[in-house]
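With one protein chain removed, the remaining protein chains of the complex are shown where they sit.
Think of it as A and B in the order they're written, each chain with its own count starting at 1.
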Amino acid sequence: MTSPLEQKKIKITGPSVVTANRTWDGIVIYRTAQQDWSAKLSDAAIVRTSDEARALLAESVADDIGAVGAYIAPVEIKDSGKIKPGNLREHIRLQGVTINLPVPA
Amino acid sequence: MPLVKDGKISGDAFVHVADDAEISGDGAILVSAARFLEDAEALSRRAGRTGVIWPNNRDVDDLVPYLDRLAVVALVFPSFRDGRAYSQARLLRERYKYRGELRATGQVLRDQFLFMLRAGFDAFEVKKPADAEAFANTVRRYSVFYQPTGDGRMSALHRRMMLRHSERANP
Partner (left out) sequence: MYAYDELDRTLISERVEEFRDQVKRRLSGELSEDEFKMLRLQNGVYLQLHAYMFRVAIPYGTLSSKQLRRLAHVARRYDRGYGHFTTRQNIQFNWIKLAELPDALSDLAEVGIHAMQTSGNNTRNVTSDQWAGVAPGEIEDPRIWSELLRQYTTLHPEFSFLPRKFKFAITASAHDRAAIKIHDIGLRLHKNAEGETGFEVLVGGGLGRTPFIAKTIKSYVHGRDLLSYVEAILRVYNQYGRRDNIYKARIKILVHELGIEKFAQEVEEEWQQMRATDTALTLDDAMVEDIRSRFTYPAYEKLPHMPEELKKAAHDPHFEAWRKNSVALHKVPGYAIVTLSLKPVGGPPGDATADQMDALADLADTYSFGEIRVGHEQNLALPHVARRDLPALWKALDKIGLATPNVNLVSDIIACPGLDYCSLANARSIPIAQELTRRFANHETANLIGRLHINISGCINACGHHHVGHIGILGVEKNGEEFYQITIGGRADENAELGNLIGPAVRYGDVADVVEDIVEAYLALRERPDELFVDTVKRLGVEPFRERVYATR
């Protein structure tokens, strides 16, 4: 979970997605294959090579109005095809804090 | 890149001369610090107006002997986040009493105009035309300033003292 904000080279070790936060309200979003963003991980475009990742990231970063802080994040793809977050940090971003909020949602 | 001087967009009378280019005639020129210092006496006494582009990582002390003969000192913001030129500007204006044009160059953006003005800049090579057009409005954003700089605006502490005095004088 070393902060991906320190990522300089694009090196992926498995299936990955591009994720960011939506500019106007900050919610977690994933880059789709349709040059768009979605809050659902299941909508995310999967990249499997460094070149694909670089291209998707470049396209994502170009959307400076819609999204902030885009980076490449690992995912896990289950046998069923379901996409899951690939590390604890991404799990927390998708599901929320691992603790109970002081005020029930 | 628009030049804003005295609060409005204006033409730039000064031509930037490269280090290896010849200087001929009496035109208004801007030269690099390195070029200037190589030949400071001659350049500062030429008939035309001379300005120096001073880097932000060099003490302005070296420029002090020539300040009264320079028409422009251009300071540099390599990134708007690099605030060294604000200190240089204040030293030039407030300690060394420089009265010529003090120009902000580099990444000069709208949201730094007022800081620059307060630090002593009076000319701005503005990166974005829209920012240059917004100059007059932008510098009117604030009417209260907490700390004194050489810009003549009264700090809040001093204004309060005056208000108290006048309250006492006119109860």
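To be clear about the criterion, a residue touches a chain if its C-beta (ideal position, glycine included) is under 8 Å from a C-beta of that chain, and two chains touch if they have at least 3 such contacts.
Remember, predicted model here, so these are calculated numbers, not experimental data.
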Of B:S10, B:S87 or B:S166, the residue in touch with the unshown chain: B:S87
Chain not shown, touching residues in chain A: 1-3, 5, 21, 23-28, 64-65, 68-69, 87-89, 92-93, 96-99, 101-103, 105
Interface with the unshown chain - residue positions in chain B: 80-84, 86-88, 90, 94-95, 109, 111-112, 114-116, 118-119, 130, 141-149, 155-157, 159-161, 164
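Please note the rule applied: only the chains that are shown with their structure count from here on.
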Separation of chain A from chain B, taking each centre as the mean of its C-alpha atoms, in whole Å: 45
